[in-house]
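A protein chain is absent from this complex, but the other protein chains hold their places.
The first chain written gets the first letter, and so on, giving A and B; residue counts start at 1 in each chain.
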Amino acid sequence: MHGFSVVLSPYTLMLMFVGVFLGIIVGVLPGLGGANGVAILLPLTFAMPPATAIVMLSCIYWGALFGGAITSILFNIPGEPWSVATTFDGYPMAQQGRAGEALTASFTSSFFGALCAVIMITFIAPAVANFALSFGPPEFFSVYFLTFCSFIGMGREKPAKIIVSMMIGFALAAVGIDIVTGQLRLTFGFTELLRGFNFLIAVIGLFGIGEILLSMEEGLSFTGKSAKISLRVVLETWRRLPRFWGTALRSMVIGCWLGVTPGGATPASFMAYGVAKRTSRDGDKFGTGQMEGVVAPEVANNAAGTSALLPMIALGIPGSPTAAVLLGGLMIWGLQPGPLLFKEQPDFVWGLIASMYLGNIATLILVLTCVPFFAAILRIPFSIIAPVIVVICAVGAYTVSNAQSDIWFMLVFGVVGYLFKKLDYPLAPLVLALVLGDMAESAFRQSMLMAQGDLRIFFSNWLVGGITGLALFALFWPLISGLLARLRAPKARGATT
Amino acid sequence: MRTRRILSCSAVMVAAAFAAAPAAAWEPSKPVEFVIPAGQGGGADQMARFTQGVTAKHSLMKQPVIPINKSGGAGAEGFLDVKASKGDDHKIIITLSNLFTTPLATGVPFNWKDLTPVAMLALDNFVLWVNSDTPYKSSKDYLAAAKKAGPGKFKMAGTGAKQEDQIITVAIEKAAGVKFTYVPFKGGGAVATQLVGNHVNSTVNNPIEAVAHWRSGKLRPLCVFEKARMPYKKKVTSTMAWNDIPTCREAGIPMDYLMLRGIFMPAGVSQDVVDFYIGYFKRVRGTAEWNNLMENGAFNQSFMTGKEYVNWVAAAENTHRELMRGAGFLAKK
Partner (left out) sequence: MAEHASSRKGLSIRAAEIAVAFLTLALGALVTYTSYQLGSTWGPDGPGAGYFPFYIGSLICIASIVNLIQAAAAGHPAGKRIFVEWDALGRVFAVLVPAALFVVGIYLIGIYVSALFYIAAFMIWIGKYPWYKGLAVGFGVTFALFLMFEVWFLVLLPKGIYSVLGFIGY
């Protein structure tokens, strides 16, 4: 309660809305992320008391978390890595003229995920922080492995094409310096390849530019899309959302868990989507515009994004780049993040936690009232919006690492995205492999160093063994469920995929 | 008549302007790019963002400072960018030890001589840490235990491969006749957390990366890789100050290692410009916030410019080449 009194002054409330607004802008623009927003405003906050400053900065963070979904749904361009899974069903929904529903579902799910995570932070912070400490390289690898396994084996495409796509993702992830040996890999002596392929460049190209090329080829969408632009759509969507409570709860657990272990929001959103697809009754309709397919990743990524702040406060480990910049901010104000922060600076910590509640509510209100406005963007004719999207994508590709060559890579990825989509190569495995590839590989090789090449390290204690076991179970689940189905109904055949 | 007066008048003004030019020092006319050859949240990044912050707060410069992370290829991306921006007056770069280690280990073509040295801001210390649940009270205890356990049984975590942390690890191994399994991680924060979680046996974290865990009683410092003890006498924990940590030399490891936190510029800039940035960083170092940062992170507060700085960097490059040759880290030609 004490925290709320810190936050509830008109001045702080005003700064909160400013922060949320800026956060949404940086979340919408691909390439600019919460980290940019926070880094840019950080200097302005030196004149404020730390508790007020952190409220504003964390509100940028909420805004960016919510805002990442907007471009994913409207244009198939994820503004943030963790919004990729939202495009799978969000974009088809927008294409069917249900952008308002998709946005409402996404924002409401984000709010639910974030709220649950904040409640967890409020009540069981220390216990959870200790849980995060129990994660070493083998545990990290098993988590990444589980993400792959829960996502894989669900495509309708030809297996050889799935393999090509996923392996290209892994190969791209390997470009650059190898963290374990310090050797350069697959750079062929080009300095442009030293930094490797950033995931956002690939995603902006594959999804955003590729989609523009596709619509251009079809030549149909020169006029704008229809989109309901009344606020009533919010209420209608709310009426339908409660039926996805099961999916929401599962995704929330996945999100909170992966957020606390600095596994991050991106794996969380993929894993939640994979799990939702497997457990849902409409699982095989996922990817065609199912609201459940928007709910799952959005609950998970916001739960993860929010709980990622917990290890930051409690242990001084940033769970995301944005958290890393926030952490730098703490030090400049003379606060030392770490286990003693709760004792030494209760005002600050409880102010931050209170701002998490209020910031999320403020964000929800702001974005929901904007739903009609966002949906109306789709009415703009294609020949106006297409070049604008290309320009914004180019800006985004450049800002990721201030490199002009990245804009070329983005165009190349656009052509690849177009070809792959037309030839039924799935893009999701490529993206997943690119995101998790190098993290998974370095965790695996760190584990191997520690165990001196002994693979049993992945079953060396209950935690890592449990996750690895779960992953193997998920990997073989299609086989197991197929066998079960065959046992139950011996005559039904061919239904197993 | 009138034209002539105007002419003569303007001639005087032009002359005056020329005469005044040397006196009116160079100042940036647009935002200054501050390249960080490391990722967000690391030590160099924190220092650069801190600089941006105090600059804005105390108006230390008319134009803003804009930090840009170029961490690709163990920092090679950032250095190559500055190398390519010959004559750019509005670009500066902060260095880590990767100024030396990256070209030596990967063969990427750059050298500090491709840049203009501006100033040394500070030197970063390295401390040998263990988890405080372990019984090792001194580095002697610890190294004896490592020796007893056998080669490769004790794990040392560090940032990156063939960089400062691994160089120090190899130096300890040589001095004490032990063999660690070196496990590389992406950043110093992750390294410290791995030690707190007891997944590895020791680290050589910078003070600022581990101080929070030390204060909360999770980590124990054994020795600092410096010639003399760190000067900070204010208590950090209830019983110890930075000054109470013995040097590794006292403990029988004849090794000292400091990491450069220095500023460089692209080649081909005039001395006026360099002088401006030297003055600017002097102002940054003069702030109370800077002193706080130095004390929190137990930095070595050496400040050097000009010839003295160049000599220091040249000597440091030789040291790195020797250390890395000894460890077998040099890139194959």
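As a working rule, contacts are C-beta pairs under 8 Å (C-beta built on N, C-alpha and C of every residue); 3 or more make two chains touch, one makes a residue touch a chain.
Because the structure is predicted, anything quoted here is derived from the model rather than measured.
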Q) Which of these touches the unseen chain: A:Val164, A:Val253 or A:Ile377? A) A:Val164
Q.
Using the document's definition of touch, tell me which of A:Ala47, A:Ile124, A:Leu249 or A:Val391 contacts the absent chain.
A. A:Val391
**Q.** For chain A, the residues touching the chain missing from this view
**A.** 25-26, 29, 32, 36-37, 40, 158, 160-161, 163-164, 167-168, 170-171, 174, 178, 180-181, 183, 185-186, 188, 209, 212-213, 216-219, 222, 381-384, 386-388, 390-392, 394-395, 398-399, 402, 404, 407-408, 411, 414-415, 418-420, 422-423, 425, 441, 444-445, 447-449, 452-453
Q) For chain B, which residues lie in contact with the unshown chain of the complex? A) 29-31, 33, 64, 66, 68, 152, 181
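Note that in this section only the chains that are shown with their structure count from here on.
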Q. Chain A touches which residues of chain B in the complex?
A. 39-41, 45-46, 49-50, 52-57, 64, 67-74, 76-77, 80-81, 105-106, 108, 152, 155, 160-163, 181-186, 189-190, 192-194, 196-197, 199-200, 208, 211-213, 215-216, 218, 289, 292-293, 296, 329
Q | Partner chain B, residues of chain A touching it in the complex | A | 35, 39, 42-44, 46-47, 133-137, 176-184, 187, 191, 194-196, 262, 315-318, 321, 323-325, 327-328, 331-332, 334, 336-340, 401-402, 442, 446, 449-450, 452
